[in-house]
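Written out below as structure tokens is the structure these notes cover.
Shown here: the complex without one of its protein chains, the others still in place.
In this document, chain identifiers A and B correspond to the written order of the chains, with residue numbering beginning at 1 in each.
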Amino acid sequence: MSELIRLDHIVKSFDDTMVLNGIDLSVAENEFVTLLGPSGCGKTTTLRIIGGFEKPDEGRVWFDGKDITDLPANQRHLNTVFQNYALFPHMTVGENIAFGLRVKNKTEQYIKDKIKYALKLVNLDGFQNRRIDQMSGGQQQRIAMARAIVNEPRVLLLDEPLGALDLKLRQEMQYELVRLKKELGITFLYITHDQEEALTMSDKVVVMNEGYIQQQGTPEEIYDEPVNAFVADFIGDSNILDGVMTAERVVKIDGTEYPCIDGTEQGFPPKRRVDVVIRPEDIDIVPYGQGQWNGTIISKLFIGVHYEMLVQSEDGSVEWLLQNYDQHDVGEKIGMKVDPENIQIMHKPKSEAESAIELDI
Amino acid sequence: MASKKRFAVPFIIWIIAGTVIPLASIAYYGFSSRSGGFTFANIMAMFQHDHMQALGLSLLLAVISTVICLILAFPMAMILRESKWGKQGFLIFVIILPMWMNFLLRTMAWQVLLERQGVINAVITAMGLPRQELMNTPGAIVLGMVYDFLPFMILPIYNTVSKIDNHLIEAAYDLGASKAMTYAKVIIPLSVPGIVSGITMVFIPALTTFVISNMLGGGKINLIGNIIEQEFTVNSNWYLGSGLSLVMMVFIIASMLLLQKFDKTGGQNLI
Partner (left out) sequence: MKKTLGNIYIVIIMLFLYLPILTLIALSFNEAKSMSVWTGFSLRWYEELFGSKLMMSAIANTFSIAILAALIATVVGTMAVLGMAAMKPRHENMLMAFNNIPMLNADIVTGIALMLFFLMIHWPRGYMSILFAHTTFCIPYVILSVKPRLNMNTDRLFEAALDLGASEKYAFRKIVIPELKPGIMTGFLLSFTMSVDDFIITYFTRGAGINTISTLIYSQVKVGIRPSMFALSTIIFLVALVVLIIVNVRQKREDMLLAAGA
């Protein structure tokens, strides 16, 4: 796969607030890349810089080998599906879709065919004469897609396109988007704060926080091997525990020494204080005294498929979050067991802000 | 950004020529004597007996009319809020309609009703009672003010009370508040922005009017507006007229500042 978009050390601030602190990003042809992060992390600004709506203070934007940093938005070969869609309220569905084509002086016959094709693609056949305010949120979302794709962009930028929809519709649209991407065979650059959306659809997930890229990789990599506590916490539920390396490849957590797979080579020499991430579903419940840790169940919630439990350690210093298919009662004393490959050792941040700076160096 | 700063140039020029310089010229004339020198005489002239009397009467009549309008308008706004006719806009329509008639003609209508040979006196004498002197009294002026300005009090108050969420009122009852408590603690505090813009829209024209007092006061009752008008149109003494206007503006600004203390929204409900 060849590289289509590259960001070279993009820096951007608004007034005195630093929004992007040197973003390097590469997007390959036909890839589905998601920028994931909490609001204010800089993901939207990154997208707006690629779309041509903001100019970076420093750094360059490359598109298909050409520097497009100074190219205005209306001359870039990419289109955006805006947050809340930005559909023109005084035009019909068909006129909205035709807008980009009219600008390019396409023939009316061509425009007519394109509208028909695009509406079919987004399952809104025959809706071209409707008014925008007659369409539901889900339908508006599809129209925004149709309006963008008739221009045959090489990249589609999607700014939280599902954010305004309810949960069920959002899940349906996720499948739709993946199908559309397959049919169109173009690159998607997607923005969301919803980790589930990011993990289900993307080829590559880029986790951002406070203007830095925290980690990028496949959804599996991001989920299984978060590089720091922020990513671990942001992607799914997890136990983030204080630990200390007591010997080579041995970590002590909650009073128990435990072999792990990280050591000096990975930057975790003995005596180093570390953060340890253990996913709640990776903790097995065993009879009391037969696991590595013991504790008492202090609360239990049934959430659909499984139970979620809080377990207090024997000395009361740690609360563990567990997810398990079996039912156990509150007050029950249990043992807990974790496989070594499910223990993720991470550098301890001095503070959250500083952790990001450390990573950047 | 869809816009360019230079689009505002004609507007800025218009502000300077139409607002800034004219207001500055009031200040200039107000502090100048006929010979062109600086003087406080035009300002101090407000302390002359008939000027003080006119200002005092203006303030009194304006306050009375504003209070009457408020007392009449608030129940009306609440009734409109609950009535199905109010929701369908019919009653609002009926209240707006008189506003569209020229206010000189509306004032003239009361002249027709109140005059010695007018309609009310015709009814009174038909009943065998003696003719009443209704015109040319402060009461007639207050009546004219209330009549002319009442819609300007009803509409802003209705605008705010109609937006009060019914759940808030129900919540107050649910929490055990009596009807009076609900009004005092929920409805009235929430309608303050409307009340404030209503008061502004009634008090200031009432304080500064010269038309109503001229038409219903028969030229015998002088308000501060009449004095200023006469300085400009009859006596051609812009210096004195401007000086008195400056003093009147102090009262206008003071009343606005006072009202703004009650209203945090800052006059957003004026139109």
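Methods note: a residue touches a chain if its C-beta (ideal position, glycine included) is under 8 Å from a C-beta of that chain, and two chains touch if they have at least 3 such contacts.
This is a predicted model, so every value here is computed, not measured.
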Visible contact partners (per top-of-document touch definition) of the missing chain: A, B
Touching residue (missing chain; options A:30, A:128, A:151 or A:313): A:151
Option from B:55, B:172, B:187 or B:207 whose C-beta touches the chain left out: B:207
Identified contact with the non-displayed chain, of A:66, A:90 or A:271: A:90
For chain A, the residues touching the chain missing from this view: 51-53, 72-75, 79-80, 82, 84, 86-90, 99-100, 103-104, 131, 133-134, 147-148, 151
Missing-chain contacts mapped onto chain B: 1-12, 14-15, 17-23, 25-26, 29, 72, 75-76, 79, 82-83, 89, 91, 93-98, 100-106, 108-113, 115, 117-119, 121-122, 147, 150-151, 200, 204-205, 207-211, 214-215, 225, 228-229, 232-233, 238, 241-242, 245, 248-249, 252, 256, 267, 270-271
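Everything that follows uses one rule, which is that only the chains that are shown with their structure count from here on.
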Distance between the centres, which are taken as Cα means, of chain B and chain A, whole angstrom: 59
